[in-house]
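First the structure, then my questions, so here it is.
A single protein chain has been removed from this complex, and every other one stays in its place.
Now for chain A:
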């Protein structure tokens, strides 16, 4: 790629797989459990985090030489809070129903460990372009897991994808439901997300044994 050097590209691709914020660093689990019952909410959450983390990383990176290190956490929080409020207001204005589904979790992006983690670990020590790529990469890695989990939970739990009844109508008993199939209520409740994330971690580590920690 001409646009990105190899090193820059790895900033984006690494968090997608072998340095995934959720499955490897085990950050941002709370929101992954809370909002993945529907695919749509997962996608919106992924986009929101991408916006906040991408821009936030750039802002922090630009200010990195002027932030007194004693109050850097406060400065970071203000940056995140500002961006999160922008996201929250946009959602409330243009997608009110969805903002109700996501409810408190948009606000809780502020406390998402991934965001503070990337600010601390990357943006404070690197230039704005690299920080931007890092932010995009990590939020993509976060989003991919969210979307995978959301896909399985919505498909198995509600029989829909993005609200479309892909498996047929459970009340009129059409499609798959005509055979006696039923939605799995377990997939709707948050513990199911924990198990799906666990299975993803299991699959990933058995495909790449280098990721397995020593005891």
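As a working rule, a residue touches a chain if its C-beta (ideal position, glycine included) is under 8 Å from a C-beta of that chain, and two chains touch if they have at least 3 such contacts; residues count from 1.
One rule holds in what follows: contacts and distances are computed from a predicted model.
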Options "Transport permease protein", "Na(+)-translocating NADH-quinone reductase subunit B", "CoA transferase subunit A" or "Putative Zn-dependent peptidase": UniProt name of the undisplayed chain: "Na(+)-translocating NADH-quinone reductase subunit B"
Option from A:10, A:82 or A:184 whose C-beta touches the chain left out: A:184
Chain A, residues in touch with the chain not shown (by the definition above): 180-182, 184-187, 189, 195, 198, 202
